[in-house]
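One protein chain is absent from this view; the other protein chains keep their places.
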Amino acid sequence: MTDITAQMDALPGMDPRAPLLHVDDLHVEFRTRDGVARAVNGVNLWLNPGETLAVLGESGCGKSVTAQAIMGILDTPPGHVTAGRVLYRGVDLLRLPENERRKVRANRIAMIFQDALSALNPVYTVGFQLAELFRVHRGASRREAKRRAVDLLDQVRIPDARRRVDDYPHQFSGGMRQRVMIAMALALDPEVLIADEPTTALDVTVQAQIMSLLADLQRQRNMGLILITHDMGVVADVADRIAVMYAGKVVEDAPVYDIYAHPAHAYTKALLESIPRLDHKGQPLNVIRGLPPALTDIPSGCAFHPRCAYAREICRLEPPPSYQIAPQRVTSCHFVREVLGV
Amino acid sequence: MSDPNAVVAAEAPSRTPRSLAGDAWLDLRTRKVFWIAAVLVVVVLLMAVWPSLFTSADPRDCLLARKNAGASGGAPFGYDFQGCDVYAKTVYGARDSILVGVTATLIAGLIGLVVGLLAGYFGRWVDALLSRFVDLVLAIPFILGAIVLARRLSSDPESDGVFAVIVTLGVLGWTTAARVMRSAVISAKNQDYVAAARMLGASPARLMLRHILPNAISPFIVVLTVLLGINIAGEATLSYLGVGLKGDSISWGLAIAEAGPYARTVAAPLVWPSVFLAATVLAFIMLGDAIRDAFDPKLR
Partner (left out) sequence: MFRYIVRRLLQMVLTFFGATFVVYALMFANIDDPLQALVGDRPLTDTQRSALNAQYHLNDGFFTQYWHYVSGLLTGDLGQSLTGRPIGDMLAQAWPVTMRLALLAIVIAAAVAVGAGVLSGLRRGGAFDTVTLVLTLLVLAMPIVVLAPLAQLVFGIQLGWFPPTATRDANLYQLLLPALVLGTLVVATELRVTRASVAENLRSDYVRTARAKGLAPKRVVGVHVLRNSLIPVVTLIGVDIGVLMSGAVVTEGVFNIPGVGFNLLRGIRTEDGPLVVSFVSVLVIVFLVINLIVDLLYAALDPRIRYE
């Protein structure tokens, strides 16, 4: 194993023609002393190489939990995956033995976290934390691993990488730290990158730099990118498709242009209307009334019905089915016609 | 959303609002540890206040004829090398332990309260000065400082040493209480309601006593409860070393020191005061633990 660029062995049962990533009917619950919180209730997602999928939703809607379940880094207990499949090139990661699954992490699916300061270990240099990946996964020598670490810092455009590789996380600025995080995620050339609110903790100007860096790197490597966010502005710029989540479910999944032009779920529509817009200056802002539901006590039927302007009796009684309204568009709303205005 | 548990906790259905103390009491009532500790504390307090409730024997009624005699009907723990009733001595030993422990803790609590409140509220140079002072006291290992101070205070051969031990423990033992008070005050000070009260023109004294203190008091009480146990142990240690209670005082620490050399022949006079002392200290530590858990659900 001296050639550290060597490709990993194929996973048993891997099918190169199968979709890159397919999350199928995923259920996750947290068993706490206050009861069972159903954080994810049947999420369906799919992702192709080179594609950017934005997972959009308010905090507490289960988007981060979904990401952690895909990575297999849920805190168990209290978190448990109770049903569903996570298919990577046709292989169900949830059925893989732990030591096999560990090889998938960072090698094939990598993740970036929101707060890079707390996500990096404060007592080791960034060089150590980057080199660790090559040493553990590729069996690289200390020197070779460090050389690769410097390379990576260069790639994420950190100035003076050769010197900064020996610095500790707290010596970097917020934006630079997030670049380190990105370098770490990209180290082993994964095919899927999950970015969990990668710019939320950053200044607006830095946010744009990080997003464009991510977009560039994704294009170069033809990676699939899952971008988890609650920021509709970020989504519009970079995403190809959007999956809108509410109370642990994907309520609408559509190409970005379609969703902005014609939202097909009452929740998506309400979200879009709640964005302040300059051309509506002086008019009252449309806010969504109420709060997202407690995960221990999710409303019956369509979980959004207590806050929904379109809600009628059926929304309280029946969970809406998934409607395929176009080749790439799925929505679960009883009143999809009314929402679309057709 | 980074911590799913936090989300769950925040969104848990809210019950009827209650006061923090009320909540803590409801929580305490369900804890076994609390009840064990409370029963032990009540028994020891009773022993201190009303020892004749537990024994009709006189601890000072010693007969060399009964020297090292085993247990008998009247004396369940037997007699020591001077022929004193071990059970009676142990029961009566509670009094000075509790007296010293409680008073020393009150003194330490008062010093800690004032120092912590002033340092936390005024900050800046007041804080810097007082914190350095705390560091200074902490720079002297507790028992070493206590040996010097207690020796000095008990130099009068007539005294029974109670006053010296109380002052020693009180004067050297307030640092933790002060630190806890200081940080509690600092966090309470930065709450919005305190800022609001300040803007409404409340005086520093009123702010401290009416707004900050009530919200900083619970960790302070926890520290004092544990300190009470530590002070009782401290009294025993000082008495054991010969700078604590003296003369014909009855104390667990003295009893342990006296019984040590004879333990080979008869163990009871060493064992029973040790057991009572450890149980008392344990009771206060458990009580402190239970109260802290009840007041601070996050620590669970």
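Labels for the chains are A and B, by order of writing; each one numbers its residues from 1.
Going forward, a residue touches a chain if its C-beta (ideal position, glycine included) is under 8 Å from a C-beta of that chain, and two chains touch if they have at least 3 such contacts.
Keep in mind that this is a model prediction, so the values were computed, not measured.
Student: List the neighbours, among the chains on screen, of the chain that has been left out.
Tutor: Among the chains that are shown, those touched by the missing chain are A, B.
Student: Using the touch definition up top, pick the residue from B:194, B:281 or B:294 that touches the left-out chain.
Tutor: Among B:194, B:281 or B:294, only B:281 touches the chain that is not shown.
Student: Out of A:106, A:158, A:227 or A:245, which touches the unshown chain?
Tutor: A:106
Student: What residue numbers in chain A mark contact with the hidden partner chain?
Tutor: Residue positions of chain A that touch the missing chain: 68, 71, 73, 75, 99, 102-107, 110-111, 113, 115, 118-124, 132-133, 136-137, 168, 170-171, 184.
Student: Please give every residue of chain B in contact with the chain that is not shown.
Tutor: Within chain B, the residues touching the omitted chain are 2-3, 135-137, 139-145, 147-149, 151-152, 155, 157, 229, 233-234, 236-237, 240-243, 253, 256-257, 259-260, 263-264, 267, 270-271, 274, 277-279, 281-282, 285-286, 289.
The criterion applied here is as follows: only the chains that are shown with their structure count from here on.
Student: From the C-alpha centre of chain A to that of chain B, how far is it in Å?
Tutor: 52
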